[in-house]
Every structure is written in structure tokens, then in C-alpha cells.
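Heads up, one of the protein chains got dropped from this complex, but the rest are sitting where they should.
Every chain is named by a letter (A and B) in the order it is written, and numbering of its residues begins at 1.
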Amino acid sequence: MGETISLNLNGEVREAKAGLTTTLLEVIRDQLGLTGAKKGCNQGVCGACTVSIDGKLARACLSLAVNSVGREITTNEGLTEDGEPSALQQSFIDNGAVQCGFCTSGMIVSSHALLQDIPNPSIDEVRDGLSGNVCRCSGYRKIIDAVRGVARG
Amino acid sequence: MVAEKTTNEMYQVGKSIPKVDAREKVLGRAQYIAELTRPNMLFGAMLQSPYAHARIIAYDTTAAEKVTGVKCVLTGDDFEDHKMGPFIKDEGAIAKGKVRYMGEPVACVAAEDEETARAAALLINVEYEELPTVLSPEAALEAGAAVLHEDLADYFKVFEAIAENNLMSYTEISEGDVDKAWDECDLIVENVYETQAQNHLSLEPCGALAEVEPDGLINLWSANQSVFRVQANVCECLGLPMSRVRSMTPKVGAGFGNKMEAHIQPLCVALALATKRPVKMILSREEDFETVRARHPFKIRCKTGVKKDGTFVAREVELLLDGGAFADDSPGVLGNATLMSVGPYHFPHAKAFGKVAYTNHLRFAAFRGFGNPQVTFAGEAQINDIADKLGIDPIDLRLKNVLAKGQQWFGGQKVDSNGIYECLEKVRVSSDWDNKRKNSGENGIGISVAGHISGLLATGAIVRMLEDGTFVLNTGATDIGQGSDTVLTQICAEALQIPIDRIRTATPDTDASPYNWGTTASRVTYTTGRAVVGAAEDAVRQIKDYAAIVLESLADDLELREGGMVGIKGANKEVSFFEIAAMTHWGVGGPIVGSHTLVFDQSTIDPKRAVAKGMPFTNIGVFTFAAMVSEVAINQVTGKASAEGAWYAVDVGQAINPGLVEGQIDGGYAQGLGYALFEEMIWDDGRLANPTLMDYKVPGTAEVPYDIDTTIVEHPEPDGPFGAKGVGEITLVTVPASICNAITHASGVRLRKMPFSPERVLNGIIENEIT
Partner (left out) sequence: MTEAGYFDPVSVDEVVALLAADDEAKCVAGGASLVAMMNARLVEPSRLVSLRHVEELKKIETAEDGWLQIGALVRHCDVAIADELADGNQILSQAASLIANPVIRDMGTIGGSVGHFDPAADYPVALSALGAEIEIASEKGRRRIPVSNFFVDWYETALEPGDLITCIRVPPPPTGSTGIYEKLAKVKGDLGIAMVAVIMAMQGDAVSHLAVSVGGCGPKPIRLPEAEQALIGGSIDEAAIQDLVGKLSTASDPVDDVRASAAYRKLLIPRLVAQAIGQAKVNLRDGS
């Protein structure tokens, strides 16, 4: 199934096999063991597979692996600090922003990007920034609190 | 009860500690079914029916079998005629002889990789002979309609079902004499309400992984709400003894009802048995939409009669449910809807009855609220119409008629914990109801109340002391994300008076866990919590017996002390759990295992008071209560209603973890909001027209207001764990009605059909302009 490609993933060079239609999501989950990003719809709508590519947010399910070569890819796992929760991840824990957890990695990647752009976001700025990430459990309130909580320290 | 302390005296109960699984989830390390893998594992895929109703004439699997990497192709011919079902055993593992809905699995494939399996499944050729379809319950119940289950009369049923042709179940409950009571009424209002199908949309699609050990024992992991229901369903439809199947669960990406009964597990096990290799199947989002299950569409005729002063006299409710192609939980949903039709009110005369019919849709089944959101929408919208006609404030009218302390629920069950009156008073204040109701600005506010059940069936718990005096708690209850592992740990820690981190919660496993019917019916905190308290008490009794030896005292003179100590009342002398663990493991008696099981046994129907027919259950649960106010804004150009805020008061008996209760309120609100305003599964003839997230929309951050005010009301349930009862479903039940009533307040438009789409609101606005 395809040829060997080399990806810049969370600051490391990782090799994987990819065919023409293999998505980045399939590669990172099935071959590279990074399973925080989820396949919730495979259509780019749910946001559970959100990653960062060259500093821009992207759906891993809509990103072809072969087209991701040479780009800097960051997943939720790449945002941890030596495997320990980052301030943002800890804020998700402390604010009760996690229920089933299926959306959580995508939420954190999107939130991280949001905080890079707007260090102290208002409630509505967080709502705008996360409008492409579906959570079916939480009603979003505690997620918004988590994002704003880390900004406030 | 172990403790009789009030909340602020309690040690672990009443504290919003973080969920015990939050850390692995934020790190992206939690393992769900899609992450699990076994050596030499194959992947399964299925072929779905292109017809809503057709006889299967022949299969041709040769092309699929020739594909490199394909190990096995199974069709209905490869399955014996066994059937499963929680109420009526009418469903096989796969279509056999005929298909009954479009999308139904008709064949499956196991191959070396998922892509090969999916491609091969499409190469299976099935010859069909189309049959006439029935696509609504009305059509299904017409004389001469095509019958879905020709053998319905012969199917095994767990209750005395009134079933014939396409009538799956009929239920009726009555109290007093409704027919005579109408004469006593000063005002009678009668309307018809309709509700739509809603998809659970658990973010994790359903999946399973099965492997057969050399001795024939089957290990099965799956996304589920009950490892025990999975085990039972798989064994029933494949004709296996339950001792052969071990059912387990990884982390579950939410349930809401869709993962309670079987989905893909039977096919996955069949493929593993046929190939003798592990097989994993993960449904695509489209397959999940098309084959798993959904919330029932209802048609509701609701008639309410009252006195001039607002006193409720009589209510009659008639229900018609689309049950889909298989019974699944439908008889239960009808039964619960019937029981909830009167709401948390005292009606001297009431009658509710209804039918659920087989149709050529996918099965409709359990979904957060279990038939209650539909009847609450109808009943609560109608009560607002009555309030308007009588010129009485909607909250005042409710306060006048809600169940008073000591009054029974419809059917006759006593209600011990009843905070409905207080809930109403709380939201009146928190929402600033009286001011907002007077100021008829652009926004409108609406009220609704509900009661719901919490409980049902059997459960157990084992509290086992480890060598160092810490514990494993094993209940078999699947945490589907709502936080039951955390809540049960808090209950256990309270009962043992030890810190949370001295308790590990075991993963549900039918080999090792005590029976637990499932994570459903708002029951885990209440029923499993009771079992945990009982098991902890059992352990404490044993601990005290051994402590009495060490302390040279009588067990009755001993008390638990915080942090894992047993001491003599009124004296400093004490012994630690560590010492008792060491003593029992190495010297005296044997390691401590506390256990407790129970089955919920309060009768739902009191035959001295009510007459019931076709009841699918006898003991459904205790009652939870909620009141909520919704605020909406209406766009006068488009008719689009948007939510602007919500105020809840929920009687949970006792919040074990208030933060998690808030999470249930917020989440129930969001899911109910989508249901009220725009979520709808739409069929075009027999084909589901929107089986994707592109076309089936759920609320995002833009749709759910941030301002959700939550008041937790605590009227302790006498036999609940530390007074607690459930909260999972009630938070959704009130939403459609409160939004409907808010739309009326904002626009003068009364909608009786869900969802409350821009089109329906705008048509109402235009109609009102004309008249």
C-alpha cells in the first residue's frame, strides 16, 4: 500500500507508507500510533481530527498524506509537555471540560491555535474559534471556561 | 446507610473533583474501540440493503471471495435462525430471507485490511424481489398493509405484548374516569403534536473487535453502554451459551442510548468465528446513521380539561410511534411515554394509551429521555395554551397543579423525593421570569417542567481490599463519558472514608464484574450507587470484625475514621486499613471482599388505583424532577429562532459531584436544543436522505448559548446512595417544550410540530399577520 513518505510530526521525522488516497489521519492513527485525533465523520465536519499543519489548523481527514510531506504537523500529543498536560490541557481537566473525550484532542488543538492568535479571548471569541469542533456531551460551556481559564492563568 | 451526615459534613460526596479519566483523555491517550488491535487481526465490512422491503432470492459472493486479502464472506444463509431483542425477540444478526429497511446489513466480509473489506463487500451480488413498503405507522396499521414480521405471533416476548400484524405493542394506563370527567371541566383543550426522528450522534461511531481463543472462548470488545446486554444479544442471535462470550469495553465515545443494545457486535463475532482470527469492524458515520438506531417519531393527541381557576381535572393522551423494522427498546419507550404522559401533575382522571408499529425504517429505540421528551413537549405546550386562555401565569398554573408531597405518580407509585415545587420557584427567580414575561421585547421566554425515572433492573458491586489497604471497585457499569466511574468512586470513598486515589475503578468485563443491566435510564448513580454503598458496608463490616480482634474491642463499638482508620468510639486507639489488609491477606480469615446486588423493586402500577394493559415493565424507577426556562430570539425576516439562554433547576436528590451534574445539564440542554430547533433525520421514500454530518446538523458553539444557569435542588431520595438519584435524561426532557413556549411568547406563534424550523415559525408569523 503505497510508498514510504517522511513526515515532520510533532518535531520528529517519522516515516510511513501512503498511497495516493491515504489521508494524514489514517497515517498518524494507524501507523504512527498517535490516536488522539479521531475519525468522527471523515468529512471534515466534526473536528475530532483537527491538527495543525504549518501553523494553520487542518482536518487530518481531509489532508492527503502525500500532500503533507515537508510540512510541520502538530497533533494534540505534540502539545503535551514531556507527556504531561500543558497548561491548556490541565485547564480542560480542572474545568470539567472533558466528558466522553472523543472531541477533546481536536478541541485542544483548535483552542491552542485560538490562544496563539488571541491570548485573552472573550466568550464570543472562543465560541467563534471553536465553531468547527463538535462536542455532543458538554454543551460547550465548560470547554469555553477551560480555554479562558488558561488565558487568565 | 453508612453515613447520615449532611452535604457539607461529607468527606467525598458533594465535591466537584475532576473526572478520574480526564487526564488520559486530554493527553490523547485514552483508548476507544477504534484504537484497539490484536495480533493477526482482520477487518470487517458489511453490504447494506438497497431496498426498504424485499425478499432475498439469492446471493452471489464469488467476486468478493476472489479479492486478494478477503478471508471470509458471510450472508444470511450462513446464520442459523436465532433472534435477539430486549422486549420481543425479532431480530437476527443479519438479514435472513428478507430485508426490512434500506441500509440493513445483508452480508459481511473479513479481509486483511479495511479498504479491501469495504471494496469486497460491494462486490457481493444479492438478488431481491421488492415488496410493498410501509413507511409510517399509520400505513403500517392499515388493513392489508404489507407485514414486516410474518412470524410475530411466534416470537418470544418478555412481557404480555399486545401485538399483531404490524402492531408491535399496545400500552394503556388509566386512573379515575376520564370519559365522565370532561363534564366537570370548564375548559377543554385538544391538539395533535408531531415529533421527528433524532440521531444520537455519539461522536464515536459504533465498532467492535472479536477474537476466538483456541478453546472456543470468545473475547469481545465494543463501544457499548452495557457489556452484559452485548453479551446477551450476541449469544441470543448467534445461539451461543453466555459462558462462551466475554464482553468488555474500552473507553466509550458517548452513548445516549444508541450503544445500549447490539449494533455490529454479532456480525463481528460471526466473522471471528468463521475466520478463527480477530476481526475488527468500525462503522463509518454513514453506516452508523443508517443502521444503528434513532429517537422515535411520535404523533400525540393530547386533551386536557381544567376548572376555571386552573385546577387540572382530566387528561387523555393517545400516542402513535414509528418503531422501525425491529422492536429493540420500542415497547419500553412506548410504556415509558405512556407513564410520563401526565407529567409531574396531579390529575384526578387520566388515561394514556398508544401503539407502536413496525415500519420499513431503521429501528427506533432508546435515546436520552426514552419517549418522555415527546410527550412532555405536547403536554407542556398545551398547558401554556391553557394558561393563556385562562389568563393565568404559566408558572402559577403549574405551581397550582404539580404533584404535592405525598401524591403518587400516574399509575400509583409513591414519590418519596419530590422537589418539583422548589424547582419551579427557583427558576422563576433565577430567570427573572416575572419581569421578562411582562416585557414583550424581541425575545421570548418559556417554561416547562418534567419528571423522569431513575432506576430499573439489576445491578451489583464488589469492593475488594488490596494487600496494602487500598481498594478495587468493580461494578460492571460502563462510563460512557458522563462520569459514572468518578461518581461511583466518590460514593465508595465516602462509604469507606478514604481518599479517592485509594480506589481504582475496574473496567467492565462480563468475566469479572458483577451484573449490571447498563448505563441507561438515568440509573447508574442511583442503582449502582446503592450497590456500591451496600458492598462498601459489607466490606466495612468485615473490616470492623478484624479491627475488633486487633483492638480487643467489640465491632459495634468501632467507627471508621477518615483516611482509612478504624478506631474505638470515644478513644484514640485505632488500626489502619493497611494493617487489616496485611492481617487478612497473610494471617487471619482471608482477604476482604465486600459485595452487594439488588434489583429495583418498587411497583410502577398500583392495581388498586390504576388499570394498565400491555405494560412492558413492572418496576421502572424512582422519580427525578426539573423545571427550566428558555429564552429565544426570533428573526422576523426569516423566522429563525435562536436560543439566548436557559435557566434550570434540577432535583437530583443529592449531587455526588456537582460539576458533573452541571455537565449533564449543559449537555442535555445542547442535545435538546438541536432536537427542538433543527435536528431531523429525513427520509426520501425509504432512503435516509441525510446520513452525514454535512447534512445532519447538530448544535455547535454558535448555537448553544453560553449562559446556561444551573440550580441543583436536593430533596434526598430515601434509599438513594447518600440521597442521590439520576440526572442524565431529565435535562433534555424539558428543552423542546420550553423552547416551544418561548417561541410563542416571542412571536405569538404556537407550533405543534417539531423541529421548530425557520419555515414553521415564519409561516406562523405570516398567518398571524393575515388574521
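Operating definition for what follows: contacts are C-beta pairs under 8 Å (C-beta built on N, C-alpha and C of every residue); 3 or more make two chains touch, one makes a residue touch a chain.
What you are looking at is a predicted structure, and each value in this text was computed from that prediction instead of being measured.
Even with one chain removed from view, subunit A keeps its contact list with that chain: residues 2-3, 5, 18-21, 23, 42-44, 47, 50, 56-59, 61-64, 66-67, 69, 110, 128-129, 131-133. Where subunit B meets the omitted chain, the residues involved are 286, 637-638, 640, 678, 682, 689-690, 694-700, 702-703, 757-759, 762-763, 766.
Convention: only the chains that are shown with their structure count from here on.
The distance from the centre of subunit A to the centre of subunit B, each centre being the mean of the chain's C-alpha atoms, comes to 30 Å. Per the touch definition, subunit A reaches subunit B in the complex via residues 1, 29, 34-43, 45-46, 48, 75-77, 80, 83, 85, 89-90, 92-94, 96, 98-105, 108, 123, 126-128, 130-142, 144. Residues 16, 18-19, 21-32, 34-35, 113, 201-205, 251-254, 256, 282, 284-285, 480-483, 659-660, 662-663, 665-671, 692-694, 698, 700-702, 704, 706, 708 of subunit B are the ones touching subunit A in the complex.
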